[in-house]
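With one protein chain held back, the other chains of the complex are shown just where they sit.
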Amino acid sequence: MDFALDARTTELRTELLDFVDTHVAPAEARFHDELEALEDRFAWTQAPVLGELRAEARSRGLWNLFLPASDEHPGLGAGLTNLQYAPLAEITGAYGHLAPPALNCAAPDTGNMEVLTMFGTAEQKERWLEPLLDGRIRSAFAMTEPDVASSDATNIETSIRRDGDEYVVNGRKWWITGAMNPECEIFIVMGKTDPEADRHRQQSMLLVPRDTPGLTVVRPMHVLGYDDHEHGGHAELRFTDVRVPASNLIGEEGGGFAIAQARLGPGRIHHCMRAIGVAERAIALMCERVEDRVAFGRPLSRQGVIREWIAESRIAVEQLRLLVLKTAWLMDTSGNRAAHSEIQAIKIATPKVVQEIVDRAIQAHGAGGLSQDFPLASSFAGIRTLRFADGPDEVHKNSLAKTELARQAARREGSRG
Amino acid sequence: MDFALDARTTELRTELLDFVDTHVAPAEARFHDELEALEDRFAWTQAPVLGELRAEARSRGLWNLFLPASDEHPGLGAGLTNLQYAPLAEITGAYGHLAPPALNCAAPDTGNMEVLTMFGTAEQKERWLEPLLDGRIRSAFAMTEPDVASSDATNIETSIRRDGDEYVVNGRKWWITGAMNPECEIFIVMGKTDPEADRHRQQSMLLVPRDTPGLTVVRPMHVLGYDDHEHGGHAELRFTDVRVPASNLIGEEGGGFAIAQARLGPGRIHHCMRAIGVAERAIALMCERVEDRVAFGRPLSRQGVIREWIAESRIAVEQLRLLVLKTAWLMDTSGNRAAHSEIQAIKIATPKVVQEIVDRAIQAHGAGGLSQDFPLASSFAGIRTLRFADGPDEVHKNSLAKTELARQAARREGSRG
Amino acid sequence: MDFALDARTTELRTELLDFVDTHVAPAEARFHDELEALEDRFAWTQAPVLGELRAEARSRGLWNLFLPASDEHPGLGAGLTNLQYAPLAEITGAYGHLAPPALNCAAPDTGNMEVLTMFGTAEQKERWLEPLLDGRIRSAFAMTEPDVASSDATNIETSIRRDGDEYVVNGRKWWITGAMNPECEIFIVMGKTDPEADRHRQQSMLLVPRDTPGLTVVRPMHVLGYDDHEHGGHAELRFTDVRVPASNLIGEEGGGFAIAQARLGPGRIHHCMRAIGVAERAIALMCERVEDRVAFGRPLSRQGVIREWIAESRIAVEQLRLLVLKTAWLMDTSGNRAAHSEIQAIKIATPKVVQEIVDRAIQAHGAGGLSQDFPLASSFAGIRTLRFADGPDEVHKNSLAKTELARQAARREGSRG
Partner (left out) sequence: MDFALDARTTELRTELLDFVDTHVAPAEARFHDELEALEDRFAWTQAPVLGELRAEARSRGLWNLFLPASDEHPGLGAGLTNLQYAPLAEITGAYGHLAPPALNCAAPDTGNMEVLTMFGTAEQKERWLEPLLDGRIRSAFAMTEPDVASSDATNIETSIRRDGDEYVVNGRKWWITGAMNPECEIFIVMGKTDPEADRHRQQSMLLVPRDTPGLTVVRPMHVLGYDDHEHGGHAELRFTDVRVPASNLIGEEGGGFAIAQARLGPGRIHHCMRAIGVAERAIALMCERVEDRVAFGRPLSRQGVIREWIAESRIAVEQLRLLVLKTAWLMDTSGNRAAHSEIQAIKIATPKVVQEIVDRAIQAHGAGGLSQDFPLASSFAGIRTLRFADGPDEVHKNSLAKTELARQAARREGSRG
């Protein structure tokens, strides 16, 4: 369990820090202005500054860092381990609207590229993976549904019915991140091909191009007042007799649940890595703010309650980072399945801790902290969604406890045996 | 300390509940649609449905309920005590964007009307108070400044300089609620007339009409992702050599701090009363939601963690309401100054408790809870601002503790004496 | 809902405050010394100072204040309502080891006297109730069992079998408060007379004198290191073919659950009233301590974190007291059954809040706060047990939530109808 940075990570980190300081940070305001000036503010990939940043990042070798090496797809992505990627993803998280897409490392494209890399046919890879890796198109992942508790995959109601050489999709989805962007060309849709099959063999994954007849983008969902246009929003979608060729199936019929699970592990740890970057930026902003402000004769930075916030934030984020690193290391050395409990643990712990830190930083800023003048309010909203995304905390706690109970029972059994 | 509803309150409450159920609740969606259709979405007072609601409320005697009786202004307002007003304000709080303005009981107009009632000259009352009481115009209260910790009134930097028969105002303000609405015609501005005077005699209050040259509405401030256009937003203002007649002074030079204090007490308790209504609506929505949703074979309402949320929410809101009622009773019987610690206590306790309840209700709703489909996310944002409004929690806790320490010291002294 | 003190309560309160200040507070150290000097330190009723205090209290009319008036037993007890008793019980709570017994108002005797008053036969009253009311003997209430979760009364395993003119008891009990005192002469024992009956008709209550053959006092239970000898400890008991006359049955066979419920309501609110007194004493001690101590150049009382503790403690205890008063008022006006949810609410809220306050007061005292030099550590242990006593918090939260869900469903139904 060695968390030291190796040579390659150190080199990439230096490069990335320089890129972020010299290019990303100064571009934030321009990015927002350019988005406001677009005819369709959700078409975020059209912002000129983003194109410039992407070109610069690519020229520096900061591209597709998220994609792990594999024998099956030599040469794709940067081939970093999770442990190598973690400190890099953290840095991008502090500039969450701009740095991840600049590096072609933004969700949900990252997860979708992983799915295609692992499960796609050669044809699917050529048609969709290549332009995604090249940053030419965008994608979405359509799993969550409005009418059911989607944390339980057996609740999924969207149907995918085979009809000759085609699949026919009917159903509703919502919170489909990125899908409001007209340049989001391809959707990976989860639905049921066989509602009578075993619990985890009912679901399949299908590629549905945006322009397929019967697919309607109904409306954008808001998050605490934000439409999140900076990364394509969150769409509600309706599928009415949507037909795609049978070759658009990813993997096999009934493989949808397994693919979703394979996708979620890395997705969750990436979220957590970036969230730590959010926390670090919040701490930095809080520390800066409280030095400047004077109330009742003393700078806020000398007041006990503020110091308690800073101390507790620092202590919490240190612990969190270590747990994320341990999880990354375990995924690298033992596989994602073996790291299941650890992935759940960081999925549960991270949003709660980071939300508290951001909330304290907001409070330290006064009303300004909730406004558009600092990135804190927007971070708060983003982090808050993580307490639902990929299943609410409560589902994961329940499951993690079950594992712990079984582990302890086995231990007792062992010590008696 | 009798909290029972008297006959008049019971009657008004019945009327108000009927009005809310039959008129306000059904009008919420229409109000939002009408606002979106306006050329200037901040001009919320132009929404036709609001006019209809106001007419209906007035015809039912539900008008200006907030304004207490007084020998000095017989006949103005409903003349309710705080204890009578509390259960009514709570009901309006559940429909916070629509019910308070329908009854002409919305902040910041309420506080401004109180200021003019208490401190205005006959001329000021005729010119500004009457149209406000009549609901014909809107007003704003300009105190908070961007560059200083405004919780400490001695930090205020806006200057109000006497020049012959006029006052000249220079400075910046922000978070001026309601001021983005073009129909907000009059601003009560706090500034310093004498920076050399005693700590609490430096400030004065001045009436500045919206159309006075030199007054610029710079931009709307956002709260999380909301612009709060439903009640006129929160403006940043710039005053550059703004000149008004000397007769626009409210009260006397150096009286600004005292006027602000007089205004804040009732303002705070009104916020708290309405916030309890927000909490009750959140609990009701949470209970409804969890009966409907099934996950892992059982409705959420039968899951232990959800039940814990419901129980803790109910227990917390009961305690909070009682403390608000006690505070109202104390203000009624002993005056606002005697209730200073109690007002601070509810100011501190309410946002925290209600925020937690709303947050749990959001979590029980899944991602939808954060969206525009339920009032929860918007309530969350509104409640979050209360932890700053009129001074951050931390300032009030410090002050309340000082009072407690003094009280305990006096008690020890007494028991020794 | 009028919480003002009436004339009688005001008079009793003045008398009680004087008694506590002049007699109880100065006697605390002597009481502990006398207990240590006893041959059996659990025989707390033998401490001479206690006898003196009891005589004094009685002469002042401060005796059996807990016992409500009733048509069925005119002349017994002080006949106070719960609302009248609350502020008096709070005062005694601050001196929890000494003041309640001095007034013959200490648990579990209070609950046992209520049971006998309500359900006892004339013979039982003469034999046991009179000496209890007179303070000549002590009693215990034997319900909790070591082998089962006793919060679920259907789990009770102790059997009470009818055999001719006698009942035969077999089983184990623990945490039987007061039973280590050899002067605790009578036990009210809950057991099952009919395990096949309906869920809440299986249990019966029986009077078992201490000296009955087959009844063994096994050992004292400890609470966080305390043996609680100051009020007779908590015994583990074994019943082996213990025989008592059939006339020792309280009420009817199968009535045990109902009697337990009738006993628990008042018992719980008395605990809560006294616990508020514990919190008030903790706040007073905390405030005194932090004025005296200097660290890093400033008294602790001027440090922000300490002030936050004081403010939060004051705000929390104010809310709690109001909820207890409301519950008392509801019990008085609508009966204990109608106040079921409110009794649960205070049962849940009180220990948690008071434990936090006492914990903060301990922390403000430094290590001394945990020691025998202040009453805080002992209070902490006592309050901690309330989170289990009469059922753990979790059981009550679950039940309260069920009631709330039903209430909200009825409301929705009503508003639709």
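As written, the chains take the letters A, B and C, and residue 1 is the first residue of each chain.
Operating definition for what follows: a residue touches a chain if its C-beta (ideal position, glycine included) is under 8 Å from a C-beta of that chain, and two chains touch if they have at least 3 such contacts.
These numbers were taken from a predicted model, which means no experiment stands behind them.
Asks: Just name the one of C:L133, C:L300 or C:I343 that touches the chain not displayed here.
Replies: Checking the options C:L133, C:L300 or C:I343, the one contacting the hidden chain is C:L300.
Asks: Per the definition of touch given earlier, which of A:A29, A:A55, A:A246 or A:I315 contacts the omitted chain?
Replies: The single option touching the absent chain is A:I315.
Asks: Sort through C:S151, C:N170, C:T212 or C:T403 and give me the one touching the missing partner chain.
Replies: Spelled out, the listed residue whose C-beta touches the missing chain is C:S151.
Asks: Determine which one of A:V218, A:A246 or A:L405 touches the chain that has been left out.
Replies: Among A:V218, A:A246 or A:L405, only A:L405 touches the chain that is not shown.
Asks: Looking at the whole complex, which of C:L224, C:A246 or C:A406 touches the chain that is not displayed?
Replies: Residue touching the chain left out of view: C:L224.
Asks: List every residue of chain C that touches the chain not included in the displayed model.
Replies: 144, 146, 148-152, 155, 174-175, 221-227, 293-296, 300, 303, 305-306, 363, 366-368, 370-373, 377-378, 380-381, 384-385, 387-389, 392-395, 397
Asks: Go through chain A and note every residue touching the omitted chain.
Replies: The missing chain touches chain A at positions 1-4, 21, 283-284, 287-288, 290-291, 301, 304, 306-308, 310-312, 314-315, 318-320, 322-323, 326, 342, 345, 348-349, 394, 396-398, 400-402, 404-405, 408-409, 411-412, 415.
Asks: When the complex is taken as a whole, what residues of chain B touch the one chain not shown?
Replies: Chain B touches the chain not shown through residues 303-306, 308.
Everything below uses one rule, namely that only the chains that are shown with their structure count from here on.
Asks: Select the chain whose centre, defined as the mean of its C-alpha atoms, is least distant from the mean of all protein C-alpha atoms.
Replies: The most central chain here turns out to be B.
Asks: From the mean C-alpha coordinate of chain A to that of chain B, what's the distance rounded to whole Å?
Replies: Averaging C-alpha atoms per chain gives centres 38 Å apart.
Asks: Could you work out how far the Cα centre of chain A sits from that of chain C, in whole Å?
Replies: Roughly 53 Å separates the two chain centres.
Asks: Which chain A residues reach two or more other chains?
Replies: 303, 305-306
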